Each structure stands twice: as C-alpha cells, then as structure tokens.
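Take this structure first; my questions come after.
For this depiction, one protein chain was excluded, whereas all remaining protein chains were kept in their positions.
On to chain A.
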Amino acid sequence: MSEQNLSWLDEARALIGHEYGKVYAWDAVNQPMVRQWCEAMGVDNALYLDGVSAKARFGANVAPPTMLQVWVLAGLNGRFPEGSATDNPYEVLQIIERNGYPSVVAVNSEQSYRRYLKEGEKIAFTSQIESVSEEKTTGLGTGFFVTQLLNFYDEADALVGQMRFRLFKFRAPERARPADKPRRPLPGISDENRFFWDGLKDRKLKIQRCTACNTLRHPPGPACPDCHSLASDSVEVSGRGRIYSYSVVHHPTLPGVPQPNPVGLIELTEGVRVVAGLVDVDPAHIEIGREVEVDYLECADELVIPVFRPVGGA
C-alpha cells in the first residue's frame, strides 16, 4: 500500500470513536407495530401478542427484543423526528469511496439487549465507527470492513441495547470481458425450434424431419406441408452446402456483429436452405455456388449459432 493510500486511511480512521447522534424514534413502542412485525416475521409467541402474559410478568406489554432497531428507523422519506441530530454517521464510507471503493455490502449485525422494551417507551440511539479493517480481498472484491456500534437509550438515558453493524466497502475486480463471445440478438425459442438451438450447443446442425414422409424442412414448424403429419423428429445433417445467395450487411451496425457482415443463404447438400454468417471470406469476393461447411460460433447468453466457411479455405 502506498504512502498516499495510508494518509487517506488515517483520515478515515481518525473518525473512529466519534459519536454521532442522538437520533430519536418516531413512535413509542406500541402494540399495533409489534403485532404487524410478529405477523411479518412469523413470530407467534403469546408473550408479545396475547396482551396478558407480558402484563403478568413485567407489568406491561413488551416488544420482541429483536425489534430494537425497528423503533428508530427513518421513515420512507428518510427523515428522523425533529430534534434528532443531522450529522452523517457514514462519513467514513464517503472517504473510502472517494479513494476508489464504490461498492458496499452489509455483512452482518449483532445485537445485545439489556432488558425488554415496554409499551409506551420512546427510545433513541447514538452511533460511532468502531473499526476500519486493513484492506482485505474477498470473493466480492477488495476493500475494508467497517464496523459501526449503535447504542440505544431509554428516556432516562440508560442503555437498553447495542448493535454492531458491519459493512464491506469495496471495489469489484476487473472482470475478464468475454470478448471472444459476441452478444447477438437472441432467437425466440419454442417447442418447434428448440432442437435446432440445443443441437448447436453440441456442435450439431440439426434439421427437422417429417417422420411420416421423411421430408426435411426448414425453418421447422408443427406440421409437414407435404403430407400434413404432425409427427417429426430431427436429424443431424452434413453441414456441407453451397452459397445460394448472400448479402454483405453494413447498416445498421450491431455490437458483436462483424462490420461489414457477410451473411449467406446456404443450400445444404440435403436440399434445405439455412441463413448464417460467412466466415473466412473476403466480403468483396463472395461467390454464389461456392462450397461451404458449417462451424459453430459461441455467443454470449449461451447462444451458439452456425456459421459457414469456404471448404478448402478462402
């Protein structure tokens, strides 16, 4: 780590122990919120819900301890009640971000409780940054674990609970871009054509065949136009054929597509025609009638498409 890096990390660590807050709860501990929280979390403990058990034991209804942070969350508008401090407890994250670690993920939180909170109590909290780790590398990337300590107080300023909240502030590794796998417009897949696209993944060019009259047909469809049978299978064909027609496409340009883009209408030896890109050809010298053979181009999104190259080279 360079000197320069150390200096900004020192700036970040200088904030450790600085107390932020106080921030107050919008609402007092209340039974409707407890009931909804229990319902959402699947808690059916009578202590929180029957209105009798807690009173017998504590003299009042109580809230589940794990609701500790619930009472002091900001509303949907992101605001806290009047009188709450407005300082930013996450200054340290901004410093780390400025130095090249834009991503953040919550790692874990640990809570501890001094006592049950009773209905009608209104709590508040303060927070501080407890630690900023050395630079670490995880499966997500490289960055710093930041631990925040939150202290929760009752109206008499007595501590009722604590929470340690740990974040990982990081930058993702430079991913190897799949430059060798062009992203092509995707075909729609249906029951009629799935065999074709699946076959290409196994480096097989398959053509639909009517099992009643043995006629090959492409593009595939549900019925044989010759004998009207709905029964069909598919057969792997030779992958050899001749250029029946072609175009060299210049516009529109598409990412992942050669520029210019020679595309052929190939008449296969078996008699059916397929459209596919032409490779290893000079776009200025493509010949109708030229013998070609199939190859397979792996594209992004697990798409494999057929391409054809001249037999015996360009």
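Note that a residue touches a chain if its C-beta (ideal position, glycine included) is under 8 Å from a C-beta of that chain, and two chains touch if they have at least 3 such contacts; residues count from 1.
The working rule: contacts and distances are computed from a predicted model.
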{"item": "Omitted chain (choose from \"Sugar ABC transporter permease\", \"Probable septum site-determining protein MinC\", \"PrsW family glutamic-type intramembrane protease\" or \"Lipid-transfer protein\") - UniProt protein name", "value": "\"Lipid-transfer protein\""}
{"item": "Identified contact with the non-displayed chain, of A:Asp154, A:Glu192 or A:Glu270", "value": "A:Glu192"}
{"item": "For chain A, residues in touch with the removed chain", "value": "184-193, 197, 218-219, 225, 244-252, 254, 257-258, 260-261, 263, 265, 272-277, 283, 288, 299, 303, 305"}
